[in-house]
Every structure is written in structure tokens, then in C-alpha cells.
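What follows is a single structure, written as C-alpha cells, with notes after it.
Here the complex is missing a single protein chain, while all its other protein chains stay put.
For clarity, chains are labelled A, B and C in written order, and residue numbers in each chain start from 1.
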Amino acid sequence: MSTRLATGGRLIDRNKPLGFSFNGKRMTGYAGDTLASALLANGQMLVGRSFKYHRPRGIVARGAEEPNALANFGESAAFEPNQRMTTTPLTEGAVIASQNHWPSLEFDIGAINARMARFLPAGFYYKTFNWPRGFWKHIYEPFIRRSAGLGKAPKERDEDRYEHLYAFCDVLVIGGGIAGLVAAKAAGDSGQRVILIEQTGSWGGRAAVDGGQIDGIEVMQWIKETLQELEKNKNITIRPNTMGAGIYDHGYTLAYEQTHDLNAPRHRLWRIRAAKIITATGAIERPLSFANNDLPGVMLASAVRDYLADCGVSAGDRTVIVTNNDDAYRTAVALKEGGLEVPAILDARPDPLGQLVEKARDLGIRVEAGRGVASVTGKGRVQGVDVCLHAGEGAVLETIPCEAVAMSGGWSPVVHLWSHCRGKLIWDEEQAHFRPDPSRPPINHDGQGFVITAGSASGALQTNDVLADAHRAASGAGTPPVSDAISEGPIMPVWVMPQGAGIEKRAKMFLDYQNDVKVSDVQLAAQEGYESVEHAKRYTTLGMATDQGKLSNINGLAVLSDALHQPIPDTGTTTFRPPYTPISMASIAGDARGELFQPLRRTPLHDWHEDNGAHWEPVGQWRRPYAFVRTGESVDQAVAREVTATRTSLGLLDASTLGKIIVKGPDAGKFLDMMYTNMMSNLAVGKCRYGLMCSENGFLIDDGVVARMSEDTWLCHTTTGGADHIHGHMEEWLQTEWWDWKVYTANVTEQWAQIGIVGPNARKVLEKIGGIDVSAETLPFMTWAEGKLGGIPVRAFRISFSGELSYEIAVAANQGRALWDMLHAAGDEHGATSYGTEALHIMRAEKGFIMIGDETDGTVIPQDLGLDWAISKKKDDYLGKRAQARSHMTDRNRWKLVGLETLDGSVLPDGAYAVADGENANGQRKTQGRVTSTYQSPTLGRGIAMGLVSNGPDRMGDVLNFPDTDGKPHEARIVSPVFYDPDGEKQNV
Amino acid sequence: MSEPVSALNGASFGGYCDVTEIGLRGMVTLRGDLSAAAFKKVIEAETGLTVPGQRKIVHGKVVSLAWMSPDELLLLVSYRDAAATAARLADSLNHQHAMAVDVSDARASFRIEGSACREVLAKLAPVDLYPEAFGHGDIRRTRLAQVAGAIWMPDEASFEVVCFRSVARYVFDLLSEAARHGGQVGYPVET
Amino acid sequence: MLLITCPNCGVAAEETELHAGGEAHITRFGPEASENDFEDYLFRRENPRGVHFERWRHANGCGKWFHAARCTATLEVFGTYSAQTTEPPREILETIRAKRPAWTWRDLK
Partner (left out) sequence: MRRYSAFAIAREVLRHHQGWERAWAKPEPRKQYDVIIVGAGGHGLATAYYLGKNHGITNVAVLEKGWLGGGNTGRNTTIIRSNYLQDPSAAIYEKARSLYETLSQDLNMNVMFSPRGVMMLAQTEHEVRGYVRTAHANALQGVQTEFIGPERVKELCPIIRIDGPRYPVLGALWQARGGTARHDAVAWGYARACSDMGMHIIQKCEVTGIRTEGGNVTGVETTRGPIGCSKLGLVAAGHSGVLAQMAGFRLPLESVALQALVSEPIKPCMDVVVMANTVHGYMSQSDKGEMVIGGGTDGFNNYTQRGSFHHIEETVRALVETFPMIARLKMLRQWGGIVDVTGDRSPIISPTPVGGLFVNCGWGTGGFKAIPGGGWATAEMIAKGAPGPLAAEFGLNRFREGRFIDESVAAGVAH
């Protein structure tokens, strides 16, 4: 079984032991271990169960490509499912639990599926469970859902910090192997701004393990020196533990940094905009497809070598090597030199030659040419391999006992990042892999390619080719570094081992370990007509696991192509999508959580509201008081109190959120005449006018009071939601349609706090504070004036949205709170009452004033609301005029605004529709109107409502039925929408 | 007569950089034809500064003048003088098509100080803040996380940030979170 | 994540600073317009799979509108120009023709 050797392990620190637990069992590892190497060191080869068949699985790989070794990691708020053990550094006290089994990893009921495997081929879901109807939802699906999924669902709220960072550079180099180092150095030397990122914590990639010399010095030394030179260059930023997650259009790259530092944000998402991106992302070794190639103890040859060199961990005392290329011989040599047994190298190639082969033979390792694995034997873990002729059907020649199998099917360049923005690939017959086609790179905003591959990511597998390719990629000056690497013999593609394997064997050859996709499944997909690579993938789930097919894709493609009797390039690949390996949701959210989730806009009076029982209502990003609730009072009671106090004495409203836009210039009047349905050019200086704005499509989008400030300046008030987009709307027309008109606008919404002083005592309280003259004579209804109030400069607008005597006082925001306090003090004797949005809505409804967003919903035109008086007949054009002439807009049966009065005084249900007789052609009940606003009126002591009713204004007195959702009828009579003070005696005093 | 109070009343935060609300500050938005001699003449007479070029900000002893768009400038003066300055400018621009508006109360502004101040902003704004790309004398209107804002460097080791008053708290919290101890990145280079 | 240069302030702006405003060079039709012209004006768009003239606003920036010529299939940006124009400027058209010889647009010769 796997174990830690007495010596070796370039990355671990044997002076820093770390305690951790796996499924409750105490274990120890060393600083520098990954969870995977630590488990192997403790003899833990079985680390999880597969997705579908719950087969026992062990660690296969060393890095991001690992399909099996996923863990429930950590506890409580720091718990994280599906943590990849091969890429997670071991930390003191780490709590690791294996996934997808019950009751235990060793004894898993779900493993029954493995026995049933023959009944559960690819696509079996689609072929069954469809009868009887209803069973899917209630019987089959719940069972399948329970058995699906991998890690446990987190329960608690994550407490860690996350953040984003924008970075810019000339050259971004992704990958810190020797190719990345060479490219970064070359780019840096040429004076460009460079960022170099590496997904692991160590530099040098494979070369650091495989050794040799570069430019005459030992590789490790060369890496160290190169890094030092890079660090010296101020234009180069170097980042370990940072993965290139995705490349997006126009050179935008996501880099995912895991700080492994408790004081720092846990993850940092870099958004790097690079003029040029060099992907030095290396290559990944392919498994071989032989029977039982998924038994714990069967690993990638390179991984076996890495664990030995990096962590001093051996996968087993006796390791059989299975390969179709020279590289795996390095593993054999490393094991042998590490004092471990290598009973045999099974090489599918008929006559392997080359220096590595010789080296192995010289070490006395038995090399069997033309041989393959008929089957791996063992229960729950490798106990031996049945050897056969690769060219045959799998007749067993001998059985070699062993504890581990190191396999190598050749190497595939990591082309994911190259492909995210549609860089194209070509099939390399000689090396049997897809590699980037430099002539068809991803296209940047300037039409040029912006991604270049370097090293084995380009398909350069020999060290010297890697160095040269990287040097070229960064257009380095001078000659590239040179290594002493020995040359390798050619690979022989092997997609199924042995060649002539029968169906029983093919049904035990795993392509996608995590999703349990076998050679036979892909062949079945082809047989059933799922010929497109995307069909085959979706039908079999090949490559859809959390490793995104890093090990399985190419092998699967080859099997599919073979089944379709077509060359691999004709089959093509599936689409590569970001991210390269999964990234945390929290890192994507960044710091935008809690208070920072979205901006919260506050008025100058916000804090006062907060301190005075405000029951908040979000209005856009603002938060406005819905009502001010006093102790022992319900929200509804508070609203009623606020309405009554305002109608009978004095109410105060924070109207600061209303939009305020200055429009100035010789053509301002002409411009406003286009913006509004009414005439604004003839508004007299000092006067106010209520205006309507429509979209070019005819629909009412905003309303508000416009005041003429001077000969060439108007002030336009908008709704709370309208401020920004109406200002944008104005600028859009000025900049893109009428750019020759002399008009300037300025959005001064936030310059002013605006306070409504409303009610019979409004004037009294203003006069008491003193300053500006607010008498009926000097400041009549719908006029405005400038002056001082209690020494504070203000603008007073004599306007009313409540039907009461009312002023809106605008004051510089920084003095808003001062004036507000002053008004409360002065109004105390009248029981000055602050009121919220709901009281505001009720009072406007009592007066029959429409509310944008209530009476309008984007489908309503002013004519529907009886606002024809606000549509100038004198103007030959305004935005929306043409649209309002279309047949449907002029239909006499359009739903129009009316008041609604229940026969029994009750409140009509909000949103209810008035039914008409019969059903339409689709069997839906016919309707003839709907409720747009409905309230209990504290003033009238009964329910009042406004609504849109087909041809309503001509049907006064008609009684309609507005059934509730449960069908309960509510009868209401059509009346005038003005329920309160129809003659406006109160507001005009 | 009561004293005006800025959005956060001078709040401050200490991290690996310091974040401070600057408090009351006069600002006048000027719109007009920046290339027109008549317009320039008025502005330069009032401020004693030459109208800055594209994305530039110029500083005098008490006032600063920033380029906001091809037809807009922002004049920074003391809060006390803002209203008068705006009125005076409006008056002297009276005979041309132009606009001068006091927007002092519509804004909040912050100072970020510390050798790593560039990276605090780099966490919030999609702007190249490498010294070669942005430095003293430059101004950039951009996005700070989810709101609009403007940034410039009054000197080589600090930033000033202007945003709308209603989101002052949001921007202050953003900057503080970005400047929190432990979060220092080392990119872009320290100044 | 598009990167488009705003001709008004010279910033190579990331998409998140910009607001997309749909097809450019659309003639407004007002009260006297025929049903067909008005429908075209409001709803019918070129929506090409290829070169597209479109409007953008540098919303989180200088606040100004501008036009861009962009390929909707490759996202290549051929150039940006003033919004105060009724048709694409010559140099933009030449750039496009140089890269897409067979390209045609509306009734442009």
C-alpha cells in the first residue's frame, strides 16, 4: 500500500508535522503536503465513491485534473464540499471527509449500483422511468436525486472575506513552468509590463520533477535564479496560487488567487486586461483504457513520479508501468532509483527504443514490448495485473502481483484557455493530441489574435522544444535557453487496451471516472445515433463532471471517432467553457455582500428617519419611509394617523428623492416642448406646471412639476425612480438627435433636500419660522419663489400632491437636516407629523391623482388616464405623439381611468380584474378592467380605488364584479376618481 | 442660521491606507464650449487657471479645475465661496450659451492616503492605475464598484474621490473594506 | 467583456463603464410618418450577423454618447466616432471594406 518514504520530497518540510483527520481518523502529514499526498502517505488509497455506480475510487492524479479525490472539507462556516484533494494544501487540524457513500466509505449501500451496472448503461434514464405517469416526480426522481450529487450542502453563512482587483498589462503569462518563466523573462526584458501567474504554490512545473540541466545548470537552480531575475524587474508582477480561470473577449482574463492567509481575503478575483496573453499551461497525461483501470492504486505515471519527488510518497512497493510512450519510463526509473520495485513495464509499442527505454533496461527493469493490461485484479484496490498482447483480444499471458499501476496514454496540451474565446485546434497525428492552431487564434477588438501558447501547451513535449517555443511566444531577443534533455521515441496511440477487447472488457474500461462513463457507453451513444460529439457528451455525461473531462475528453473522442469510423478531427471537440477549474461563488460576489451588496442611497434626512421608527420601503436604490411607526401602533394604524394629522393640521414629508433637472439655453423651451406632452415654452417665469413625459412608443414614463426659473432656464421635477433615467433620456435626445439645439442640462437632484409642508397649518408654520413671504397673494398655487427661511436660503414651491395647502421647500442638502429640525420645532404646536410614502399614496388617491407605476405599467398612455388636458393640441410634435395615433391606441374600447367604489364600503382587492361575460377562444375568462390602486381611506372611512375600465368614463354608475383569486365576488360602482375636495378649495387657500 | 454638515461629517478609517471624508467642499459644474475663446476667457479670469485638456485637472492655490467631458468642467472651490462663485460665473457667462451650477451639496469627497493607495482604487475601478498610465494631473471619471465616481491624485501618494452624496456611505465603506489590513496586494506598484 | 474607446474622452472603456444604446443611424419619424415608416423606425433593426453600427453611452465616464462599428460575430471593433452624425464617416467605412471586401450595408454604395 501507499506510504511515506524515509527520505525525499522536495516540497515537504519534515520538521513541520501537521495533524489532520480523515473520516474521523487522526493522521499526520507535513507542511507542503496536499490533502492527497498526506492521505497516500497514511496508506489511504480509497478516498471516495464514484457518482453513478459508487465504485471505490482512489487518487489518480497530482493536480487539477483529478477526477476522484473530492472531499467534504472543513467545518461549520468554513465547510466546503467537493474540495479537490490534489490541489488543496494540508493545514493543521484539517478535517477531511469522503463523499457520496452511505453508511460508510468502506461499506456503501449505493455500491449495489455497481452490481446493477449492466442495467444502467448510458441514457438508461431516458429509456425508462416514464411509466406510470407521476411516478417520475414522486418515486423515481426523489430516489435518483438522493443518490446523485457529491458533497454535502453547506449549511452556514460563509464568514470569510473576498475581493476583486483590476489589473492591466502588456503581457499576461499564465503558467509558472519553465515555459512560463522563459516567456515572462523574455517579455520583461523587452520592457513590457508583465504579470506572471501560477496555479500552484511552486514554480518550474514538470521540469522541477524531471530534473536535468538548462543552460548548463541544474534545473532547480535555474528556476530559482530565473525567479530572482523576474522579481528584480519592477515591471513584472509574479503571483503564485493564482489560476488563470477564464479568458474573455478583448483580452479580459479572470485570475483566481487563493491566498492561504487567514488575515487576507480568502480568495481574490483578478480581472486582468492584457494586450497579449501567453498561455503556458502545460499538458495533462492521459489514462489508458483497460479493464478495471479505475481500481484504487491505478494512477497516472506522472502522478506516481510527482508524489515520490515532491512529497516522498510512494503509491506502493511494487508498481507496474503501462504505457504507449517514453515518458512513463521516467517514472519507472524514478521508482527504481527510489529503491522501489518495478516488476515490469508493459509497453504497447512493438519495439520501444530510445534513451529512456535503454536507461530502464540498464537499471534491470523488465520491459515487455507489445504488451498491455488485460485487466487489473484486486478487490477494492490493485493486487495485480493480467498481462496480455496489446494486439490481441486479451488472452492472459501471466498475472503480475503489484500494489500500484502507473499508466500513461500520452500527453494532451491544456488548450482550455486558448479555446475560451474560440481559438481553434488541430489534430497532431504524430503526438496523438489536439493542439492550438496558431493560425486561428482568438480575435481581439483590433481583429488581431491576442492569445499565444507557449511550451507543452503548444504541443511541444520535449524540453528543448518547450524552451524554444516559449522564447518565440514572447518574441524574446537572442537565443532560447537550452537543456540537456535526452530525446524520446515516438508515441503509439492507444485508445482501447487490448486492441481487440470484447464487450465485457470494454464495459469495465473507464473514460470518465467521476461520472462512470465507460468505453462501452460512448460506443452505445454512437450506435444509437448520438453522433455529434455534443450529443455523445450529453447522452453519456462524458466530461461533464467537476474535472470537466480533463482526463477523459480525448480518450472519449477517440473511442467515438472509432465507433463512427471517422478520423478524430472530423469528430471535433466539445466547447471549452470557463472556468478552467471551479472557482468559489463567494469570490465572484467579492466584497458585494451585506451592506456592500448594492449601494443604498440615503437622503440628508435618512438618519432622522432611522431614529424615528421609519418602516422602510426600497424605492430603486433609495430607501424611503413607508410610515413612521410609534410604539404600540401597527403599520396600518401609523399610516392612518399620518393621513389624518396631515389633512387636519400639519404633515411633513421628505421629498428629497424627487428628481430635479435644470434645463437651460436658447432652445430649452423648444426642447421641453418635445420632451413633455404639454407646452412648457410658454410657462411664465415664477410659475409651475404639471407635465407628462412619454416614450417615443407613446407610453407614459414619468410626470412631475416643471418650474420656470428664468428666461432661458427651467427646473424639471421627476419621480423618484425617474431622476437618473429621465436626465439620461434628455441627454440622449440632445446628443443623438437634436445636437444642434442650444440646450444644457444638469441633474441637481442631490444638491437639494426637498421637504413637503402639508396641511391647513402649513402656512402658519412657515410664517412662524419667518423669512420668505408665503402668503396666498405673493405665492399663489402653482408658483415658486426664492428666499430665506430661518436664515437658510431656500426655494419654495407652492404645489400639492395631497390636495391640501402645501409647500415644497428645497434647501441645500447639507442644511436639509437643520431645516427639517426647525420645521418640527416650529410645527410642534400643530402636532407636526412626518409621513411616509403610503400616506402620500393614499392622499393622492383620495384626490384622484395618478401615480407612475400604479396607474401606469408601461402599457398606459396619457389618454387612458383622462389626462388629455395635459396634452397640448397646439404642438405639431412631441415624443410619443405619432405612436399614440396607432390604431390600438385610439381604440374607443381602451381601458380608461375611473374611480371605483365598493357597494359595501369594503376595500377592493389589489390587482383584481373586472370580469366580463364568457370566455375567449383560449378558454380564458373575459375581462373588462382592473384595479390599479386601492386603499382604505382614513379621511372618508371607506374603501376607495382607482382602476382602468374598458370605455370606463362613459359608464359612470355601472357596477362591475372584481372577483378575488378564490372567486369571491367584489362589486364596485364606477365613479369619478376624485373622492376628496373635487373643487380644490383646500389646496387653493 | 445653522452650520452645513457634509454627508459623513468627516468620517475616517485606518487600514493599510487611510480613508477620510474630506467634508464640505465647493463644487461648480460648468458647461459650455471648452474650445471657445470667450468661454475660456471667463473661466480663466475667474479661476486664474488655464482650462485643462482632456482628462486633466489643474490646481491653483485655493481652486482646482477639472476636465469632465468635452463640454463640461468641474470647478473646486471652498464651500463658503461656491454659491457666490457660481452666481458670478453665471453672470459673466450670461452672453454666451453656457451654464454654471453650484453642486457642492450634491457630492461627497474622500481622500485615500498611503503608499499603496493605487491598489485601493484598483480594487474598485476598471482603470489602469499604473504610474505610467495615471498620475498627478490626471482625472478619471469611472465606476467605483456599483456607482459612478471621479478620481485624481493631488500628489503622488494620495487619491481624491468624488461621488454623489446619497452614496457617500457606500463609497466610504467600499474604500475602507478595500484598505483593510491584511488585504494589501502589491499591485500596482507602491508610490 | 468588450473594450471600446470613447471618442469623446479618449478612454479605452471597459464594458461596465458603458451603456449599450442599440442600432445607430436610425432616422426619427414623427407625427406625419406612414405606418410602415414608423414601425420601421421603432422596431425593425438590421440585427446583422457581422458589421453593426451601434450607439453607446460612456455612462460611468464622461457621460457622452458615441457610435461604434463592431462585428457581432467576432466582436472586432472597426472604430468609434461621434454620435453627432447621420452616417458612418468615410475612414470607418474604408477600414471595414479593407477587412470585409464583400460587405454591404443598407443602400450604401
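Going forward, a residue touches a chain if its C-beta (ideal position, glycine included) is under 8 Å from a C-beta of that chain, and two chains touch if they have at least 3 such contacts.
Just so it is clear, the structure is predicted and the values come from calculations on it, not from any experiment.
Q: Can you list the shown chains that the omitted chain is in contact with?
A: A, C
Q: From the listed residues A:254, A:274, A:645 or A:945, report the one that touches the chain absent from this view.
A: Going through A:254, A:274, A:645 or A:945 one by one, A:254 is the residue touching the chain not shown.
Q: Looking beyond the chains shown, say which of A:111, A:589, A:709 or A:825 touches the absent one.
A: Missing-chain contact among the listed residues: A:589.
Q: Which listed residue, A:791, A:911, A:953 or A:984, touches the chain dropped from view?
A: A:911
Q: For the chain that got dropped from the picture, name the residues of chain A it touches.
A: 51, 78-82, 118-119, 121, 124-131, 133, 136-137, 141, 144-146, 148-158, 246, 248-249, 252, 254, 271, 420-422, 503-504, 507, 520, 524, 527-532, 534-535, 538-539, 541, 546, 548, 575, 577-579, 582-586, 588-590, 592-595, 597-598, 600, 617-619, 626, 697-698, 853-854, 857-859, 883, 886-889, 909-913, 915, 920-925, 927, 930, 963-967
Q: Across the whole complex, list the residues on chain C that are touched by the chain not included here.
A: 1-2, 15-16, 19-20, 22-23, 35-36, 39, 42-49, 52, 54, 70, 72-75
Throughout what follows, only the chains that are shown with their structure count from here on.
Q: Weigh A-B against B-C on C-beta contact pairs and write down the one with more.
A: Ranking A-B and B-C by C-beta contacts puts A-B first.
Q: Based only on mean CA positions, could you tell me how far chain A sits from chain C in angstrom?
A: 29
Q: Using Cα averages as centroids, what's the distance between chain B and chain C in whole Å?
A: Centre separation, chain B to chain C: 32 Å.
Q: Listing for chain B: what residues touch at least two other chains?
A: 126
Q: Indicate the residues of chain C shared as contacts by at least two other chains.
A: In chain C, 14, 59, 63-64 touch at least two other chains.
Q: Touching chain C in the complex: which residues of chain A?
A: 248-252, 273, 443-447, 696-697, 728, 731-732, 735-737, 739, 876-877, 881-883, 885-886
Q: Going by the contact rule set out above, which residues of chain B touch chain C in the complex?
A: On the chain B side, the touching residues are 54-55, 68-70, 72, 126, 140-143, 148.
Q: Which bits of chain B are touching chain A when the two form their complex?
A: 1-7, 24, 29, 31-32, 71, 83, 97-99, 101-107, 119, 122-123, 125-128, 130, 133, 145-147, 164-170, 173-174, 177-178, 180-183, 185-189
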